[in-house]
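Notes to accompany the following structure.
Removed: one protein chain of the complex. Kept in place: all other protein chains.
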Amino acid sequence: MTTTSVPIFADESWRLPSRGTVAMLSLIIGESAIFTIFVVAYIYYIGRSVSGPTPKILDIPIFMTVCLLSSSFTIMVAEHAIDHGRMALFTAFWALTMLLGIIFLGGTALEWRHLIYIDHLTIRTNLFGTTFYSLVGLHATHVIVGLMMLSIVLVFTLLGRINQSHAERIKVLALYWHFVDAVWVVVFTVVYIVGR
Amino acid sequence: MQHQSGPISIRSGLLLAIFLLTGACTAWADGPSAIPNIFAPSTTPAYEIYYLALFVLTITGVIFVVVEGLIVFAIFKFRERRSDPRHEPAQVYGSTQVELAWTVIPVIIVVVLFLTTARILFAVQDEPEPKSALNVTVVGHQFWWEFRYPSLGIVTANELHIPTSTEDRPDPTFLRLLSADVDHSFWVPQLAGKTDLIPNHPNGMWMDPNTPGLYYGQCAQFCGVEHAKMLLRVYVDTPDQFAAWVKNQQQPAVDAPDVAAGRRIFMTEACVNCHAIRGTEAQGTYGPDLTHLMSRATIAAGAADNTPQNLYLWIQDPDNFKPGSHMPAMLLSDQQIKQVVAYLTTLH
Partner (left out) sequence: MADQTLPIPSPFEVPQTGTAAFLEWLHDWFVTVDHKKLGILYVVYSLFFLLVGGFEAMCIRIQLIIPHNTFVTPEVYDELFTMHGTTMVFLVGMPILFGVANYLVPLMIGARDMAYPRLNAFSFWLTAFGGLLLYFSIIGGFGLYGMGSAPDIGWFAYAPLTAKAFTPGHNTDYWALALIVSGFGTLGTAINIIATTISMRCKGMTLLRMPLFVWLMLIVSVLTLVTITPLTAAQVMLLIDRYLGGHFFDIRAGGSALIWIHFFWIFGHPEVYVLVLPAFGIASEIIPVFSRKPIFGYSAMVAATVAIMFISLGVWAHHMFTVGMTSVGNAFFALSTMIISVPTGIKVFNWLATIWGGRIRFATPMLFALAFLVQFVIAGLTGIMLSAAPWDWQLHNSYFVIAHFHYVLVGAIVFNIFAAIYYWYPKVTGRMLSETLGKWHFWLFFIGFHLTFDPMHVVGILGMPRSIYTYEPNRGWNTLNMVISIGAFIQGIAVLILVWNMIRSHRSGEMAGNDPWDAWTLEWATSSPPPSYNFATDPVVRSRRPLWDLKHPNDPDWKYEP
């Protein structure tokens, strides 16, 4: 059975969406569902703590947020750079993205140290503590995982192994980073604006 | 409020048809029965549900006969026969009109079903509570039922007494459902649909039984190892019976002098940590109130009949009837248990 006996299209090209993008979007949908459940729990329990510190003790983390959201911009520049084969620019902005992510995590760590040791809020203090640390912690975990993946790429870039042909895959990874930032917008709004 | 009694020919014809079809051994019991049949209602809520069920059964019954009939018919008519010609049958890919038809008709059926369902749903669930209603607070425990009558000053356990409620003498009972530990569910099929007892989430239900007698039910939400033996007995009393029962329950505990030994053991052992006997030092609330223990037909939420022999076995080791119940074996001597039982059997 050869292909010639089956009529085929004359001029149509057969193009399908990139599997990397499809897979990453699917992962993002799944992760969004997990975050949604934690957000719903957070919202449901607003104001229901029986005792202990309330969200009033939270300081709005403006600097951290600006850093993290800017990192979406810097990673976009990096994506653009590798698309055009400008590896030096790519490396610089990729590293800058990571730096901004690390600053964000550092900010979270400082905030938590204050909450735990000064305000005496832990995950077991009350409903606010439980839902706060779970939700913000879940997000921070995703930032850490993202940073780990970004650092692998940075290492390979510095070793000279990454070039323009990897642009597609880099963009798939960047999609994950954008997702992490988008989740922060939601978490920030729910925890620091609506919940306070 | 009173449901219709007496058959109407269409309804009883339907009933007969459906019962024959399902082959169910649903005894068309009028009034209470040991068989907690949801199709033998004794209250307005249970009757409304029963009516809805018949309505839905009729519609689904017709759908069943038509659709299954067509499937079985097709299986027989279009089976391959040896005499069939060798070529394939006509290759039909679809038909928009047919698709539309069998979309629109089900939508209409859904609308009809939903409207009836919604009407009965709102009627039963949102029934306003009349001022004269009897209020009982039900507290679910692992693995027994606490019943409090706040307006009457009564606390009892496991066996609920409520009055009949008829058209000329309406006296519905409104239950408030709470839980002391995990999720439970109050289900006495002949009296009402079930409603869950969820900690931190008070629920309510109501019933207006028209026929006196003993109705059976049990916990219907898995609550742990002895969920199966968290049984319910609801005694629907005539107004006189109910008044007599209330009067008795309101009395403090009987204080018979000849069982003083048993009473002393009860009051000095750990029994008082969990149990209350009104009029004595026993004020525990973890376990059932025992003030009028002997007015109940069973012990351990229906796990055993209330006899001196069973009381002995229960106190000796609750695992005899209900392994996993929260009452510990009291480690009393044979003599001590006998004395305690003698005391308890005076608590009428």
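Per-chain numbering from 1; labels A and B assigned in written order.
In this section, contacts are C-beta pairs under 8 Å (C-beta built on N, C-alpha and C of every residue); 3 or more make two chains touch, one makes a residue touch a chain.
As the structure is a computational prediction, the values presented were derived from the model and not from experiment.
> Thinking of the whole complex, not just what is shown, which of B:C223, B:V236, B:A282 or B:V341 touches the missing chain?
Missing-chain contact among the listed residues: B:C223.
> Per the definition of touch given earlier, which of A:R48, A:H120 or A:R196 contacts the omitted chain?
Of the listed residues, the one touching the omitted chain is A:R48.
> Write the list of subunit A residues that the hidden chain touches.
Residues 1-3, 5-9, 14, 16-20, 22-23, 26-27, 29-31, 33-34, 36-38, 41, 44-45, 48-50, 122-124, 126-127, 129-131, 134 of subunit A touch the chain that is not shown.
> Contact with the hidden chain only, please: which subunit B residues?
22-27, 34-39, 46, 48-49, 52-53, 56-57, 60, 63-64, 67-68, 70-72, 74-75, 78-80, 84, 88-95, 98-99, 102-103, 106-107, 110, 113-114, 117-118, 120-122, 124-126, 142, 177, 181-183, 185, 187, 189, 192-196, 198-204, 216-229, 231, 302, 323-324
Note that only the chains that are shown with their structure count from here on.
> Taking the mean of the C-alpha atoms as each chain's centre, how many Å separate subunit A from subunit B?
51
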